[in-house]
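Sending over a structure as structure tokens; questions will come in a sec.
Then we have subunit A:
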Amino acid sequence: MSAETIHSVIAGLAGEVMEHTGVEASHCYQCGKCSAGCPLSEEMEYPPSYVMRMLQTSDPVLEDKILRSFTIWVCLTCEMCYSRCPMSIDIPKMMDFLREKSLKEGKANHRAKHIIAFHKSFLDSIRITGRLYEIGLLVDYKSRTFKVMQDMSLAPKMFVRGKLNIFPEMIKGRAGVSSIFSKSNKKSK
Partner candidate 1 sequence: MADFEPKIVAFVCNWCTYAGADLTGTSRIKYATNVRIIRFPCTGRIDYMLLLKAFDEGADGIIVSGCHPNDCHYTSGNFHARRRWIMFRELCDFVGIDINRVLFSWVSAAEGSKWADVVNTTVTRIRELGPYTEYQKVAKHPIREVTNG
Partner candidate 2 sequence: MSKIGVFVCHCGENISATVDCAKVAETAAGYDGVVYSIDYKYMCSDPGQSLIKSAIIEKGLTGVVVASCSPRMHEPTFRKACAEAGLNPYMCEMANLREHCSWVHEKGDATTEKAIDLVRILVEKVKKNHSLNAIKVPVTKTALVIGGGIAGIQASLDIANSGHKVILIERDPSIGGHMSQLSETFPTLDCSQCILTPRMVEVAQHENITLYTYAELESLEGFVGNFKAKIRRKSKSLDEKICTGCGQCTTKCPVKKIPSEFNEGLGKRTAIYVPFPQAVPNKPVIDRVNCTYYIKGKCKVCEIVCPTKAIRFDQEDTIVEAEVGAIVVATGFTVKQPDFFPEYGFGKYPDVITGLQFERLASASGPTLGEIRRPSDGKVPEKIVFIACAGSRDPAKGIPYCSKICCMYIAKHAMLYQHKVHGGKSYVFYMDIRAGGKMYEEFVRRAIEDDGVNYIRGRVSRIYEKNGKLIVKGADTLLGAMPVDIDADMVVLATAGIANEGSEELAQKLHTSYDSYHFFSEAHPKLKPVETNTAGIFLAGACQSPKDIPESVAMASGAAVKVACLFSQDELTREPLIAVVNRQAAPVFSSCVGCFLCVSACPYQAIEKEEIKNRTGEVIKTIAKVNPGLCQGCGTCVAFCRTKSIDIQGYTHEEMYSEVMALLNEY
């Protein structure tokens, strides 16, 4: 059977995952090695192998739970699970897809809002200047999360050690970079 015919057979979210990432949930035989090695699994409500099992059920209720889970945001794509999975299942690639989808569908877990805010601030910084502007990032992140005090003790120390630039570095190809942003944002909408 060609790949095409396979994923048209797989229903639901697992089918979508297959289509976008090539990761086949049905290949997981629930050995649990990924969950055993995942450095973050104790902070997840569903460790990676559990997510794989939920996908296998094609149950819309469970699929919704995956997209609303904290798990997908806690995953650091450290690749530990993938490197040891006996079935070579690329969980981090799948997690990337699930995060993107969760965000698009407005299902991102509320506990993940700081994580998402950080990623957004990070990308905004690049969108505007082309490079990461660390002070700008921190200020932006704090304004998004109201975590005003967090890390504030670090900034002066960094500054003293010459580790913070006061002014952002602006690249010449800024326009090109922000067009990359607007194009890929449009596509992912």
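How were these candidates chosen? In short, all candidates are chains of the complex that A comes from, given by their letters.
Quick note on the criterion: contacts are C-beta pairs under 8 Å (C-beta built on N, C-alpha and C of every residue); 3 or more make two chains touch, one makes a residue touch a chain; residues count from 1.
Given the structure is predicted, the values throughout are model-derived calculations rather than measurements.
Chain contacts in this complex place subunit A in touch with candidate 2, from the set 1 or 2.
Of all residues in subunit A, only 29-38, 41-42, 46-50, 80, 84-88 touch candidate 2 in the complex they form.
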